[in-house]
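With one protein chain removed, the remaining protein chains of the complex are shown where they sit.
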Amino acid sequence: MQEELTPEYGPKWPDQRVERMLGALVCMLVGLLLALIVTVFVRGWPSFAHNGLAWFGSGGNVDDQLNAIFLSGQSGAEYIYTFHAWPLIWSTLLITGGAVLISLFSALFVAVFIVEFAPEWMSNVLQPVVRFLASVPSVIYGLLGVLVLVPFIGNDLISEDQKASVAGIISLTGYSLIAGVVVLALMIAPLMVSIFSDGLRSVKPGWLEGSLALGVNRWRTTWKIGVRAARPAIVAGTVLATARAIGEAVMLAMLSGSVGFAPNPADGLIFIFEPSRPLAPTIVKNIDQLSSPPGGATLFSIATVLLFSAAIFSLCGYVARRSMRKYGTA
Amino acid sequence: MEFLSPPPPPIRRLPLEDPPAATEALPLPAPNGNGHAAPGRSGFTAAKRSISAPQFSIRRMEIDKVSVFYGAKEAVKSVSLPVRQGEVLSLIGPSGCGKTTLLRSLNRLTELTSQARLTGRILLDDVDIHQIEPTLLRRRVTMVFQQPNPFPMSVFDNIAYVIREQGSRRMRKKALEPAVHSALDRAGLFEEVKDDLDHPALKLSGGQQQRLCIARALAAEPEVLLLDEPCSALDPKSTQVIEDLIVKLRDDVAVVIVTHNLQQAYRIADHVAFMYLGDLVEYNSATTLFGSPREQRTREYVSGAFG
Partner (left out) sequence: MEGSVTIPPVPKPVAAPPGSGGSKGAVEGSATWRLADRIGLAICWGLGLLFCALAVAIVLYLLVQGVKYLRPEMLTTPAAAGFTQAESGGFSDALIGTLIVAVMGISLALPLGVATAVWLVEYGRPVALARITESTIEAIAGIPSIVLALFGTVIFSSTALSFLSRSSEGVVFGRSFFAASAMLSLVALPLIVASTREGLNAIPRHVREASYAVGKTKAATTRRILLPTAKPQIATGAMLGLGRIIGDTAIIVVLLGATQNFAPVEDAVFPFNYLRGAGTTLTNFVYEASPTGNLNQPEKAYAAAFVLLLMVLALNAAVDIVHRRARKVGTWSS
């Protein structure tokens, strides 16, 4: 093949040149990520600067504050930055935490089932099902939730008395915490299932066979040895799913309610029916704020918090996996 | 130990002296015309046996005309053998002769392969093992594998894992300590690890790991101990330690060891079964099989004509 060789100078694409080009490309990517982090933080800084740590606290109605911020930007008078995001943060914690807990439990059992205990016909059905559920766009989950689940909750699950009991504060329409948690759990579970089952499959078969040969039954062998050896994969899957859950904007915008309200556990069981709005959907719902400087800063500040939480979760996962290495893993 | 019937009187065996050591390897005797080889000597006897005659032997397991099929292929062809407590039984033969398959069928591990089929009977204390629940059977007949496979936990937890699974209630660590120490002691590992029982098991040396696996197998208080080439992945010094250990154990458990190392079989076995391509060619005491084997194929194998 003569095409790559030029007569005097050797190959037209010498390795050094290619390596440098590819290396430059990769550096550009890294630079892009850094630019993203810096830009989001810098743009959001005014909101943090004006609010200080109270940004994370509660105080006043979040929606009113957002309105005031927007209007102040339009009017050209002194910008207002006052923003206390606690209701949004609380909503994020509740919805993400609830969804990840439910998902973790179900995904672990389903993964164990697929890898070890399901008969062949069942796992041949389950694996495509899991792949399918993972690939459904979030807006379709949102649509089904809004048109099927929300009316069901609003009309059938919540009784009139319950609605009356909190009527002064908030109206229960079915756009609720529980709707968000259930659909979000369904969205992130397939991701966990595939990562968990990959982890379970890569456990050294010698360990499992050794345990069976000692008279331990298959169920306990799978859980005490297999799942234990696959713990790094479980942590990795959970971290990934949590990051996905925190960042989910569109589906939750459609389902969780459009009010910046902090659901109150003191209300008793009703609190799962209360609407709220986590951080990511807040950005989507208030995207018009970008045109006004203080509004834009507020949105970017929320984005900074999102980035930061995803990073912290990854770090926790990394630390957890490091500590698991002491006794050895798969 | 529970006997189903009173133990037979101890069989007094005359201590056998080593057959005269050959100074050079003897050539194979020329085969006679009738195919039945004249009894001759094999050149095997330079090794020294590290095992003395057994004090007693009680029949624990009975293998009765067992054949194992993987799909259409017959891996083990109608083998019958006894397994006795108080002695070491060694299965020898070239690769692919079915000795590992036979071993694995003794604790029903062959059932883990989907296409395995077994005909014939295997009895443990006169009960067909296929009538016993598999996990119960595997606690009475435990196995040590070729590759040491300690679990990814501490040394203590590896042994405690077996003991915990036997009981029906959660046991505290203090309650488990005596049993764990005793198992480690029987495996000859206690002295080396007693200072730090929380040491990760995967960080032990190969020989120590294998002894840990033996300790684990002993912690289940088995009646029969199966060993599948336990020393093939180890260095000679660890091999010697484990061989001494095996000889010590034979009074407590019936030991069946598969090995392709003929010298090892000569060193530690009381009875040897030579298998070839699934058939049991010869079953004899070790000194006889190595010193003056009956079958032509046995003689060829132990003198190294093939393998």
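Should a chain be cited, it is by its letter among A and B, assigned in written order, with residues numbered from 1 in that chain.
FYI, a contact is a pair of C-beta atoms (placed from the backbone, for glycine too) under 8 Å apart; a residue touches a chain by one contact, two chains touch by 3 or more.
Source: prediction; values computed, not measured.
Considering the full assembly, A:306 is the residue among A:80, A:214 or A:306 that touches the omitted chain.
Only one of A:40, A:88 or A:225 touches the chain withheld from this view, namely A:40.
Considering the complete assembly, chain A touches the hidden chain via residues 1, 4, 11, 13-15, 18-19, 22-23, 25-27, 29-30, 33, 36, 39-40, 43, 106, 109-110, 112-114, 117-118, 122, 125-126, 128-133, 135-140, 142-144, 146-148, 186, 189, 217-220, 223, 240, 243-244, 246-250, 253-254, 258, 280, 283-284, 287, 290, 299-300, 303, 306-307, 310-311, 314.
One rule holds in what follows: only the chains that are shown with their structure count from here on.
Between chain A and chain B, the centres computed from C-alpha atoms are 54 Å apart. Interface residues of chain B, counted against chain A in their complex, comprise 107, 109, 112, 135-140, 142-143, 145, 147, 149, 151-154, 161-162, 165-166, 200-203, 213, 216-217, 220. Chain contact summary for the complex, chain A toward chain B: residues 204, 206-207, 209-217, 220, 224-225, 228-229, 326-330.
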